[in-house]
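Note that this complex is displayed minus one protein chain, with the remaining chains in position.
Chains here go by letter, A and B, matching the order in which they are written, and residues are numbered from 1 within each.
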Amino acid sequence: MKRGFIILSVITACLLAYAGYQALVVAPTERTMGDVQRIFYYHVPSAWTAFLLFFINFVASVQFLASAKPSRQAVAKWIVIAIAIIGVIAAFLPAVQEQLKSTGMRPSALATTVLMLPVFYFLIGKWFPGQRLDMLAVTAAEVGVVFCTVVLVTGPIWARPVWGIWWATGDIRLTSTLVLWLIYVSYLVLRRFSNSAQTQMLAAALAVFGALDVPLVYFSIWFFRTQHPQPVIGGGGSIDPRMLHILLINWVSFLCFAFLVCWARFRLELLRRQVEDEYAMESLGEAASTGARASLPLKRNAS
Amino acid sequence: MNEASSSLLSVTFATLKKDIRLEWRSKDALNSMLFFSLLVVVIFSFSFDPLAEESRLIVGGLVWVAFLFAAVVALNQTWARELRNQVLDAYRVSPAPANALFLAKVLGNFIFVIVLEALMTPLFVIFYNLHVLGPAWQLIPLALLGTWALVVNGTFFAAMSLRTRNRELMLPLLLFPISIPAVLGMVAGTTAVLTGDNPAHFYIVLLLTYDVVFTTACLGLFETILHAE
Partner (left out) sequence: MNAIKFLAAAYIATWLIHGTYLTTLVGRFQRVRRELAELGKSGQRRM
């Protein structure tokens, strides 16, 4: 276990160094933005990693809530399967295909993405039974918040020289990422402020609420934006294949890095719970050894 | 099935009647909310002193900020009352459906906040010389849906923060991030109606979606929260 961690850390360090070299030296300079565009090689992979981690948190929370009751587990299972089936069928409907054409996405890609959902759901349920689901949720949320912070810090640093302003309130990506960050920080605050056994259920419920909120946040800002004056933001356009290649290299290396950090955080959570359990056992043991005296007043009360 | 739904309704209305009677006798929540939002109105009117034109642009935000904070005052008290004398524990062991309790609390808070809004709106009109340029009737669905959005999630998170240390502090920390789309809808919708520049239909639809999604989620998860061990 420990050797695997060290080997993976070395590989990740090499990958990150290589990806950084590619991003800073090899990648072609963008025509309009110049060197500032190279921030994207850190900004975008961090954002994708953060979203992936928040998604893992959501899936783990749903699994945790479902695992409380067998009946609920069955319902959740069928809902996930139904979503996958509907998604796959919908991807090949003519009406949806028209929509997809404008985004440049192939129907098979959408179908594969939707199919990944139940696979993801069941794999997480299989690999992380019981309490480990909750540990996975807290790990993913915490590391996700760190990556989201990186996104929120590098975003304005990029925006300043390109747009001339640090922050555009109407910009849909920055603002919805900020709201996402706020939601998950409140999730971590909840976990910090209550250490009882009920916390896990409460936190899982909050995670589900946060995930439900994300599309609403996105649409509300999207509409708000259409009504308000905007800084000129060049979007879309086709991306140079070399740039895309380097972006993907960076993403892979950041994913490895995130995996390592999650691994460490998960171990920490395991150790922390071990300490808690042993404290509980110890106080139980003490109560047992002094049990004769401790039980006296109770008996007196009863009689 | 029929019996279950009738017991849900009867428990809901019994609890609602009890809460309203308690509030009618003490007027704790309503008085503190009223005084709080009055303070907000007065302080903001000092600090901005706007012309009628400008006030149309900012008052949508002011109104909802005042109501949001005032609602938190009321929401914090809803469950605290049930903690005394272990009423909540009694609920937990009773066969009454958990959602009935939740619905009663939401309806009670909804009524309190709506009363507050009805009383405060004339004050806003006076202090800021308001004159609505858009279709004024749209403010009513905006207010109803927006208040429901605040109250349904607020009641849920108030029940959640009962289990935490410093629970009075926890409620806004949990409620505000989740409420951002709703608050955006209320504020932008109200501004749109006041200035008459944009249609507010989208915001009403947004608030309606928000209400449906989160009312369903709250009803689905409240039992888990109430019985969480």
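Throughout what follows, contacts are C-beta pairs under 8 Å (C-beta built on N, C-alpha and C of every residue); 3 or more make two chains touch, one makes a residue touch a chain.
Note that the coordinates shown come from a computational prediction; the quantities given were computed from them, not determined experimentally.
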| item | value |
| --- | --- |
| Visible contact partners (per top-of-document touch definition) of the missing chain | A |
| Full-complex contact with the absent chain, from A:185, A:243 or A:261 | A:261 |
| Listed residues A:73, A:131 or A:154, member touching the removed chain | A:154 |
| Chain A, residues in touch with the chain not shown (by the definition above) | 20, 24, 34-36, 38-39, 42-43, 46, 146, 149-150, 153-154, 157-158, 160-161, 257, 261, 264-265, 268, 271-272, 274-275, 278-279, 282, 285, 289 |
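By definition in this document, only the chains that are shown with their structure count from here on.
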| item | value |
| --- | --- |
| Centroid spacing, where centroids are CA-atom means, of chain A and chain B in whole angstrom | 30 |
| Residues of chain B defined as touching chain A within the complex | 153, 160, 163-166, 170, 173-174, 176-178, 180-182, 184-185, 188, 192, 198, 202-203, 206, 209-210, 213-214, 217, 221, 224-225, 228-229 |
| Chain B partner contacts - residues on chain A that touch it in the complex | 65, 68, 179, 182-183, 185-186, 189-190, 193-194, 196-199, 201-202, 205-206, 208-210, 212-213, 216-217, 219-221, 223-224, 227 |
